[in-house]
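Shown below is the structure under consideration.
All protein chains but one are shown at their positions in the complex.
Chain nomenclature is as follows: A, B and C, assigned in order of appearance, with residue numbering initiated at 1 for each chain independently.
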Amino acid sequence: MISTKVNLGGLEMATPVATASGTFGYGFEYLGALDYTCLGAVTAKGIRLDPWPGNAMPRHAEVPGGLVNAIGLQGTGIDRFVDITVPHYMAQVKDAPPMIVNIWGGSVDEYAEVARRLTEAAATDECAAIKAIECNVSCPNVKEGGHTFGQDPAVLNRLVSAVRAKTTLPLIVKLAPNVPDMRPYVKACEDGGADALSMINTIPAMVIDIERRRPVLANVTGGLSGRGIHPAAVKLVYDAHRATKLPILAMGGVYEAKDAIEFFLAGATAVAVGTATFSDPSTARKVLDGITDYCERHGFSSVADLVGALE
Amino acid sequence: MISTKVNLGGLEMATPVATASGTFGYGFEYLGALDYTCLGAVTAKGIRLDPWPGNAMPRHAEVPGGLVNAIGLQGTGIDRFVDITVPHYMAQVKDAPPMIVNIWGGSVDEYAEVARRLTEAAATDECAAIKAIECNVSCPNVKEGGHTFGQDPAVLNRLVSAVRAKTTLPLIVKLAPNVPDMRPYVKACEDGGADALSMINTIPAMVIDIERRRPVLANVTGGLSGRGIHPAAVKLVYDAHRATKLPILAMGGVYEAKDAIEFFLAGATAVAVGTATFSDPSTARKVLDGITDYCERHGFSSVADLVGALE
Amino acid sequence: MLDAAAKALEHVEIGADYRRLVLEAPQLSAALAPGQFVHVRVPALETSALRRPFSVFDASEGRVTVLYKTVGRGTSALNGVKPGDVVKVLGPLGHGFPVECDGEALLVGGGYGVAPLHFLARALKTSGHRDVVAFIGGRTSSDLLAVDELRALGVDVRLATNDGSAGVKGLVTDPLDDELARLREEGRRFELFACGPDPMLKAVAMRANGTGAKGWISMDRHMICGVGACYACIQKTVRGNSRCCVEGPVFRAADLVWE
Partner (left out) sequence: MLDAAAKALEHVEIGADYRRLVLEAPQLSAALAPGQFVHVRVPALETSALRRPFSVFDASEGRVTVLYKTVGRGTSALNGVKPGDVVKVLGPLGHGFPVECDGEALLVGGGYGVAPLHFLARALKTSGHRDVVAFIGGRTSSDLLAVDELRALGVDVRLATNDGSAGVKGLVTDPLDDELARLREEGRRFELFACGPDPMLKAVAMRANGTGAKGWISMDRHMICGVGACYACIQKTVRGNSRCCVEGPVFRAADLVWE
């Protein structure tokens, strides 16, 4: 028996496979199409204080190797989230996997307040599934949104510190991929008291409808995800792992076990499946099975032993 | 008859389709497999002062949607380049398209000296094909190389100014894609006296051989190119075009006319075909034919009218 | 919801660009209701390609039938499916039509929009509803789908084409308006059920709202997940930005907000 347990900065995961924020709704939408026992965690869609309408339509375009999206973080606000959504998730999903809540806001204070509310809720039975916070400082699709927070290490540090002050939950910070060097950002998170990092968010991108001579997305630009970004994600995880001891939740084009194992070897403690779920909802299951199979073949008794295990 | 002429910061191109540096050798290697009359320019492989051995093998890995390479700028030095390579190109290729010479170096002085030598050579009959310099400040594969130059706007400005001082040839600066914001880099080039920009270089990436638990590339990391990076490239060209009047030579996943037209509409004056040539050497021909066809269908009498022509 | 591995039983061209694909998927077939849709993985596309959503033309006897128009990359690739091939089909998805109707059921369909109306018509007929009239429109006669199948169900079918090659020359709302006038005159009740291109749907919704009748409008929005997880498929409604794939695809005409 291969041990699949991992600890992501205090978040105990029964398996190293999670779902990526924004690709798995509020956790329950894929019931029936996926065997949830394979999931070490689900990550909820980005939540902020108040409800948010998101961008105009169209919000996505299919591209070779993936997807460009500009959903714009449409979401129910924190009230409805803790009152209805999380309890619903827990009621619907038997042995519900721990939930990582992805948060964002228009100001440092808003991030901190959302974190406070979640921490409060997590202490109640109705929302006990809430087990960690993922701070999204890198969504390319909301101008007012978190993007700028993730682009300046000093601002990032302030943000992480403020959120840290309001939560005892494991705090994961989700970083932007389009930087010349991960290190200052990693350090800003470390110094701010983050428990883990997650990467990568989508890569800024744009698709033009040449017949209409217009951007396909109403938001003009969006974020590239899926198969094609995987090699770029592996590089960033590798860089971050060499710069820090913080555990890393890696995502970006995980379609097969091979993709996840590359992430582990590059230094990730866990992986999240995102865009791949759209084409095959059972991706996470297949990925987990492939990981344990790999461990068996290579004589690893625990997935945790794969982390950073490059020769 | 559609006019296909464009002017890229002083470089007169008979068509808006060039080849990308490092994917088309020194210009003559694809003779026989491509009708060269479709080319507005060829870009030579990166050249520096002295010969350079490049990285150890393996130097590439195929990935979905493209390629990760770490050739490491192997190349003949400037002496051999002007004495033998360029004259050979001109002798071999009938009506040789203008050559853009991609340069790099370990110091600002080295860049400047290579530029000076090229400018001198370009004035001779034997090397008259040399018509522009492309300053590579963004190759992810050479540590000692240009990478750092492209990561700091101040350093970039110093580099561009120094090269500018040594050359009267059209000066194109090739920027890195992995930045949070193109604008400071664009401004550094403008202020330094660049005539044009080119983008994007490859995106830093890594591939791991999970069976051997080793990076596939001897250089550990490399650069991602090809189809999958196209939407990210379009976004960066769009951003740069809105930030400057400098003309842009766009590259990154041009496989079909559609890809090139997206670049024009986003603001590029010309495009370069890179990785696509490897799978289909006649890509540039097909791309040009598709562009003129599009112009006809949409009532554009000149390709130049497409530049930035988003509705 | 389940992701069925469905075997293709039949795949035939039905006029110009339209095809009928019959799949064997007993569990899914039993679970589907009229107006719901399925999300299909096109086998020939690369693994990273998105699924394609299709309404259900019919679900019975362990089979699920879709009727589709070849319009782009995905549907072209779908053409290659041969009997015996296995296709992954996620469903049942979304909220469909109510299978009940107060008064005459007026079904209004354009192009492949007829597909869910056929399933609805059969269900209404099966549940004993007598007065079902279908208004079917298209550019030309070859765009009028399922006419014979509907007639075989005992549905009163009225046709309209832009070029007059079949039925009334004009829009599908022309014969619909005639019928609405007649019903108003006779003081009879009715409900509207529609699926097709946006302008047609808007026209039908306006008529429902204008007459105070119930209107059930099936919207067609670009989708990613199909299950409510991604928020790509927004339709503006009185409740804000609603997801077409779970809050729809069938919306009440009164709830829709048109831009």
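Basically, contacts are C-beta pairs under 8 Å (C-beta built on N, C-alpha and C of every residue); 3 or more make two chains touch, one makes a residue touch a chain.
All figures in this text were calculated on a predicted structure; none of them were measured in a lab.
Undergrad: One chain isn't displayed here. Which of the visible ones does it touch?
TA: B
Undergrad: Looking at the full complex, which residue from B:F149, B:Y185 or B:Y255 touches the chain that isn't shown here?
TA: Only one listed residue reaches the unshown chain, and that is B:Y255.
Undergrad: For a quick check of understanding: of B:V17, B:C38, B:I71 or B:I200, which residue touches the chain that isn't displayed?
TA: That would be B:I71, which touches the missing chain.
Undergrad: Check each of B:G54, B:G106 or B:G290 against the chain that is not shown and name the one that touches it.
TA: Answering carefully, the residue with contact to the hidden chain is B:G54.
Undergrad: Which residue numbers on chain B touch the omitted chain?
TA: Answer for chain B: residues 22-25, 29-33, 45, 51, 53-54, 57-60, 62, 64-67, 69, 71, 74-75, 226-228, 255, 275-282 touch the chain left out.
As a working rule, only the chains that are shown with their structure count from here on.
Undergrad: Given the touch definition stated above, what is the smallest step count connecting chain A to chain C?
TA: Minimum step count, chain A to chain C: 1.
Undergrad: Averaged over CA atoms, how far is the centre of chain A from the centre of chain B? Could you give it in whole Å?
TA: 35
Undergrad: Measuring centre to centre with CA averages, how many angstrom lie between chain B and chain C?
TA: Once rounded, the distance between the two centres reads 50 Å.
Undergrad: By residue number and range, which residues of chain B touch two or more other chains?
TA: Each of 64 in chain B touches at least two other chains.
Undergrad: Two or more other chains touching the same residue: where does that happen in chain C?
TA: Within chain C, the residues that touch at least two other chains are 46, 48.
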